[in-house]
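Removed from the display is one protein chain of the complex; every other protein chain stays in position.
Chain IDs A, B and C follow the sequence of writing; residue 1 opens each chain.
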Amino acid sequence: MMGLSQFGLNATKAAASSLALMIPMQPPAASTISGDIDQLYYLLTGITLFFTVLIFSIIFYFMVKYRRRSNDERPPDVHSPLVLELAWTVIPSLICVVIFVWSSILYIRSSRPPAAATEIFVVGKQWMWHLQHPEGPREINELHVPVGVPVKLTMTSQDVIHGFYVPAFRLKKDVLPGRYTSLWFEASEVGTYHLFCTEFCGTNHAEMIGWVYVMSPEDYAVWLSGGENSEPMAQQGEQIFNHYTCGYCHVADGTGRGPSLVGIFGKPEKLSSGESRVVDEAVIRQALLQPNSVPVAGYAPIMPTFQGQLTEEQILQLIAYVKSLGVQERASAR
Amino acid sequence: MSTAIADIHEIPAESQVNYLNASYGIKSWLLTLDHKRIGLLYLGTITLMFLIGGVAAVLMRLNLIEPTGALVEPDTYNKLFSIHGIIMVFFFLVPSIPATLGNFLIPIMIGARDVAFPRLNLMSWYVFVTGCVFALYAVAAGGVDTGWTFYPPFSSSYSHSHVVAMALGIFIAGFSSILTGLNFIVTIHKMRAPGMTWFRLPLFIWAMYATSLIFVLGTPVIAVTLLLLAAERLLHVGIFDPAIGGDPLLFQHLFWFYSHPAVYIMILPGMGIISELITAFSRKKIFGYSFVAFSSLAIAIISFVVWGHHMFVTGQSIYAGLVFSVLSFVVAIPSAVKVFNWTATLYKGSISYEAPMLYALGFIGLFTLGGLTGLFLASLATDVHLNGTYFIVAHFHYIMVGGAIMAYMGGLHYWWPKITGRMYPDLWARFAALVIFVGFNLTFFPQFVLGYLGMPRRYGVYPQEFQVLNVLSSAGASILAIGYVIPLVYFFWSWNYGPPAGPNPWGATGLEWTTSSPPPTENFEHSVIVTEDAYNYPTADVTSE
Amino acid sequence: MSETAVNEIAHHPNPTGFAHQFEDIDQQHEAGRLGMWIFLATEILFFGGMFTSYTIYRALHLPSFVIGSHLLEVQFGATNTVVLICSSLTMALAIRSAQVGKSKSTIIFYLVLTMILGALFLGLKLRFEWYHDYLEHIVPGFGFVYRPEWGSAAPGVQMFMCFYFFMTGLHALHMVIGLGILAVLVGMAARGRFTSKYYVPLEISGLYWHFVDIVWIFLFPLLYLIGGRYAAGG
Partner (left out) sequence: MAEHGAHGAHTEFTEHIVPLKVYVGVFLALLIGTALTTGVAYIDLGRWNTVAALAIAVVKMLFVVLFFMHVKYNPGLTRIIIVGAFFWLGIMICFSMADELTRSWEYNPASWTGMILPYLSRFLL
């Protein structure tokens, strides 16, 4: 299998280098997983080339060797041996198992963000990307990230389904209305890379594109502090929290009519139905929009819905605020 | 094979009463209950739809010559690819082989006088035409810009195009598929001639049986899904609406529950045709009959449990992704088995290269490449990169155009003498096959590379660096378009002026070649009794080899 | 759709109803029955799309679905279930009358009785359920109004009502088509077409009618009885 992979790799690279002057054959690879995915891609290319060439050459060989020489020639009776049928059922199956296991391991890896990942929030709208860093800076159709740091994108859409795709990272994920999806990567090469929308979203779908700037950590720090709007997201969330007087019920010491939000993020919370749910982004969103669907045990279901009052970006800021409450608690406990 | 052979050879085909000259006038066609005439009605209808879808494709490729869009506004481009996809999938590819060649051949191949329900068969055509009218109304009124996949909430709430008319058109055409499939299943079960056991059936019949299963079990789901979508659009509230807790991904599940098996509706009949062509032009029994036959059924069944591979990046759970990935690999195996068996059938054959055989060999090559690139998309990690890019576009065109349409063209060339009683110029036909093969590869191979480079599909404008490959692809498309026009011309010529074909111009086996060309209205002069297996070509003494 | 399967045989000029493409009448009967069963398989998948969606949303929005279910009147659902079961019996008896060679008036009697029961079902549904729902503003798309007591479960209640109207609406549409088929059968019976030798059109129409009954047998508990009625007290 590795031999095949190597064969595919070499063949593709050779073809790539000879054609590279004329036609680009390979996208830039700029994340820690892109090289691994490319390897699998080369293996698959190798398998494809091998079998296509095999089938084509056998057909050509038979075409020439067994061409009809006279109209009354009679081909011999060829029986189909069971061994052969089994062989070409079992061998492709085994190849498939290997590919499946290999690619699934990669996929699971690319689906689980490391706990230490920096979080950036993405909201897709027709036809632009709104991004906000926890430190405050907002961007439109541009994403600045530091090299060598795992970054987790938490994404949602204000209207239709979009797709967040960075070819150089070999990663994409659809951005859905009413739900959070996430995508994580660790950029490995400084540079500027395409950002595309890959789920058809209307008139200017093809222009819902932008750039990802991968910067050295120093440059990134400079960039972060250089922005005009550098109030951290958590603070913006706190302002919304105060604006809607959420703190009237959600008192920090737990004596209010609603549960205290301090340290609640990332921990299981018991619901009045008896089950418990880990408080994540989705749960906070649900609690804001459909509070009665996540009633916390011991509290009356009296919270009003904020559906239609909060934009997706404001909800994300509130989430950032609730998260920051957890950090404060941990900091004070230390 | 039948007792009728002796008579046929003595009477010149021209003077015989056949299904074409048995009655004249427009009414004799529009009210016909003859499966052969209904097949031809379908042939005319889908050819028209193919031309409309083809024009949309040509305009798209022209637009993509320039990175900034050479021809049309973004909205127009969006409508072009939507119309191309919808017309080609629902109004051409799905009915293509089953409704034309299937209708024409199934009763003849199993030795029956007609399908089980001829009236239902005619009604299916009228239902299909009604669906086409709705679809063409949607196109003429200003088009649809949702893509052929109709994903909500874009299609339900945000699009400003004629989604409801188009959805209803597909809904109606779906009933035509269901009724056709039902008719075929009953026909194959109940109408076989004495002696025509299941394992004597031509493999085309097995393939059509498997296809009909998908028609019957899959189509109702897309019908109800599109009905729900149309209702949601009309009432401004519905079950896919995120505002009331609806899940847009549920639509994708229901949509692909039909639309993935629909891919096999397109390719399975093609595989059936290839089995007929390979055996006829190498004058040999098919290699591994039962493996080829059962692989058709296996494909039909497994195709229903792999739909999630269209949703690996749309927010489906990881767990479901893993399950659908492994099942997608499983469905590749029966296809591989078929390819190997076809190739092995050539071994020690007596191979000739008339136009249908060129299409068949082209099919095997292109289908192999199309199928193998499917592995890239069944495999999770690479699919994440390639999904939604031109790689997908290239892959499914290799299956649907390189596979299904190549087989359809091959089948049309193979049975044309039977259908019309006339030959076509073989040299032109071979030339056209070559042009199509070259044009096709030039159009779609660069798209694999484009996809790997990361160019998303459904883009009317694109970054500069993708231009060279796009121009190559557009150049190929123009060759491909010419390739499709050539057969159109010589088929028209052949219909009127082609030399008489005789009952069996290819020296092939199969009941359809034992009756006259064109066949009489009741298909056979005498009732048929089958006494031998399919593809029972005369063989040489084994020891003489 | 199934009408054509009936007409296939029914409208043939040959008085015995024999169609030329078959070898004999038995083959034709078997083809007709098989065709109808395959059509019913299609119907199972047609309703199946709705049932799948229902199952998933019910799991996701159970509290809302309970509230929505309690908006429906159990007594009408139960009454209509009984009405449909009666109509299935009369349909079965109509076929049996033909099988044992009873007079055409007996067949017509049972068929008309079936039609009356079918119409009664639709009448009850329309007059006492859908019309009231409209007055109470719980028809999605036609002035649906959220009630304060639903709280934040309200969107899910509307979702439930979407399902209620789509599912019962599709079912009612099938009933209407069934009534049309029955009307054709009454006409055929009046012309004396059915004998103990030839009753396949009756039989396969009966299959369709029973299928529609079965759909309701599932719709009743799934729509009217979610989460039990003990809490609301009916």
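Everything below uses one rule, namely that contacts are C-beta pairs under 8 Å (C-beta built on N, C-alpha and C of every residue); 3 or more make two chains touch, one makes a residue touch a chain.
Everything quoted here is computed from the prediction, not taken from an experiment.
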**Request:** Check each of B:217, B:361, B:419 or B:432 against the chain that is not shown and name the one that touches it.
**Result:** B:217
**Asked** Considering the whole complex, which of B:17, B:140, B:234 or B:320 touches the chain not shown?
**Response** B:320
**Request:** Kindly state which of the options B:144, B:249 or B:394 is in contact with the chain not pictured.
**Result:** B:249
**Fill in**
Residue list for chain B contacting the dropped chain reads 110-111, 189-199, 217, 221, 247, 249-250, 253-254, 257, 304-305, 307-308, 311, 315-320, 323-324, 530
**Prompt:** So which bits of chain C touch the chain we can't see?
**Reply:** 23, 26-27, 29-30, 33-34, 37-38, 40-41, 44-45, 48-49, 51-52, 55-56, 58-60, 62, 74, 78, 81-82, 85-86, 88-89, 91-93, 96, 99-100, 203, 206-207, 210-211, 213-214, 217-218, 220-222, 224-231, 234
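Going forward, only the chains that are shown with their structure count from here on.
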**Request:** Work through the pairs of chains, note which ones touch, and then classify the graph as line, ring, star, complete or other.
**Result:** complete
**Request:** Please list the single chain whose C-alpha centre lies closest to the global protein C-alpha centre.
**Result:** B
**Prompt:** Just curious, how far off is chain C from chain A if you go by their C-alpha centres, in Å?
**Reply:** 46
**Fill in**
chain C residues touching 2+ other chains are 61, 155-156
**Asked** Which residues does chain B have that touch at least 2 chains other than itself?
**Response** 243, 245-247
**Message:** Applying the document's contact rule, which stretches of chain B touch chain A when the two form their complex?
**Reply:** 74-75, 77-78, 145-147, 149, 151, 153-154, 157-159, 242-243, 245-249, 282-285, 287-289, 291, 313-315, 318, 321-322, 325-326, 329-330, 332-333, 336-337, 339-341, 343-344, 346-353, 361, 364-365, 368-369, 372-373, 375-376, 378-382, 384-385, 387-389, 449, 452-454, 456-463, 465, 468-469, 507, 537-542, 544-545
**Request:** Spell out the residues on chain A that touch chain C in their complex, using ranges where they run on.
**Result:** 289-293, 301, 303-305, 307
**Request:** Note which residues of chain C are touching chain A in the complex, please.
**Result:** 61, 63, 151-153, 155-156
